[in-house]
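Heads up, one of the protein chains got dropped from this complex, but the rest are sitting where they should.
Right after this comes chain A.
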Amino acid sequence: MTPLVWITGLTVAYRRAHDDVEDTALESVSLDVPAGQVTAVIGESGSGKSTLAHAVVRLLPHNGHIRSGRIELGGEDVLLRGDREFRALRGRHIGFVPQDPVASLNPTKTVGAQLKEAFSLARSPLSPQAVEERIHQDLLDVGFADPAALLARYPHELSGGMRQRVLVTIAFSQRPRLVIADEPTSALDVLVGKEVLTAIHAARVRHDTTVVLITHDLAVASRNAQHVVVMERGVVVETGPVEQVFAHPEHPYTRALLASSARVAQGRVLSIAEAHLRRAVQPVRETGQPVVELEAVSKRFGTARRGTLAVDGVSLTVPRGSTFALVGESGSGKTTTSRLVLGLERPDAGSVRVLGRSVPDLRRGELRDLRRRMQVVYQSPFESLNPRLSLRGIISEPLDAYRIGSRAERLARVDELLDLVRLPRSYRDRRPTELSGGQRQRVAIARALALRPELLVLDEPVSALDATVQARVLELLTELQRELDLTYFLITHDLAVVSDVAQRVAVMRAGRIVEHGTTSDVILTPHDDYTQALLAV
């Protein structure tokens, strides 16, 4: 099979902001992309897979530049083209699907205008009427039921999945030979991500397009690609057909990557149920009073006529020392439920009892005392840590707020907490920007543990992290739970995360709990259609 793209010895470097030191992001990368198929580029963040994608379309950040190498597209070394000549390739010959659907569309232009612009910029020979017909058909093909209405809407009126499908439509609109999709699903809920991948495949097959899929999710790579390129720290460590590489990995890094993924074994993707059977969660003895008890809780936002019922008659209990997982997509009400538990929202009806206290009835001071015993770890470790503080400042902040201990005692506690989350004590003077995503999330966990809480609310604690890092953070959480006798209230959109950490699961949709039970029951014998759909991913 002839390759469409042939990259040899590609070296890309980023210049640092303050000094003129250059960091090499890609080190003589060589690979070829077979025509008409899907090639997945996998690796953790920092492996250079995104840099590779941007180097091929020559859209590196301003401080990045290609130092040497060849990128051949259909036999032509495109690096010899000047910027202006290269621009003629973009859109027409190379399409690009960016990672973040929220920031990737202009918020003040209609979807229709942004779709049509792809044609005018590519100097499409089609007549305006033909352009409209083509857009209409393309939108139908990626699963929009009513393209005409979509065209007049603005991006903020669309869901993340809809925006991403619009971006897929744009990328394929000029029938390019190559489409590069840079983590097209990592910012989306699992079911929505699946729809986007389906849309990409539909377009790819119809127009015989070669696709390069950048992803950190091995299950996504295995399901969607024929070829795989494994990258580690700017170097390609292994390439080959997906089945072969996943079944018989040769490089130690590939093996480690595969071992860390609960979803891929012997070269194939396991269903969530299969993965669950392999790593069954440890049961806990459910004794004593439950830590969290919700009884027919409802919460409405807005007025009765126009508002939405975010939480609708939810009842659940979380036994001490266990992990309870609340699963649902964005907008399902799971975050509102966690805010009710934390006393950040007041329920309109029903009772919320946490650690034996009725949360809505607490006075401010009592709530403050209760908050010592329940802490939160948020989704994005990139936003939840103050970049100006050192780790010591971040971790001791709860201690400062509750005036616990002397200065020396607080310092000692910070060291203890760093040990607990398996970070070196020498890190205490570092700032969050010097850490990786996984390390930052460890810091967030250390901060949450500072006050020795009994309950941790974990709001999507790993969804912003790479698959390998996810596994390590979840492992840490499980170990901490045993060591410190913690109770976890875990919120996630991904049932796969739940399977080996939670004893109990509730699946939430549109404010209601549609399925509720032990993890094994829910995963192995799901009754609700929605749960079944989530499990089929």
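The rule we apply is simple: contacts are C-beta pairs under 8 Å (C-beta built on N, C-alpha and C of every residue); 3 or more make two chains touch, one makes a residue touch a chain; residues count from 1.
In the analysis below, contacts and distances are computed from a predicted model.
Among the names given as "Molybdopterin synthase catalytic subunit", "Cytochrome c", "Peptide/nickel transport system permease protein" or "Urea carboxylase", UniProt records the absent chain under the name "Peptide/nickel transport system permease protein".
The omitted chain makes contact with just one of the residues A:167, A:297 or A:490: A:167. Of the listed residues A:36, A:313, A:331 or A:350, the one in contact with the hidden chain in the full complex is A:331.
For the options A:103, A:126, A:140 or A:536, the residue in contact with the chain missing from this view is A:103. Annotation: of A:6, A:154, A:378 or A:427, A:154 touches the absent chain (contact as defined above). For the chain missing from the display, the contacting residue among A:87, A:278 or A:527 is A:87, taking the whole complex into account.
Interface residues of chain A with the unshown chain, by the touch rule above, are 54, 57, 59, 61, 84, 87-88, 90-92, 94-96, 98-100, 103-110, 114, 117-118, 121-122, 144-146, 149-150, 152-154, 156-159, 161-162, 167, 170-171, 192, 195, 305-306, 308, 331, 510.
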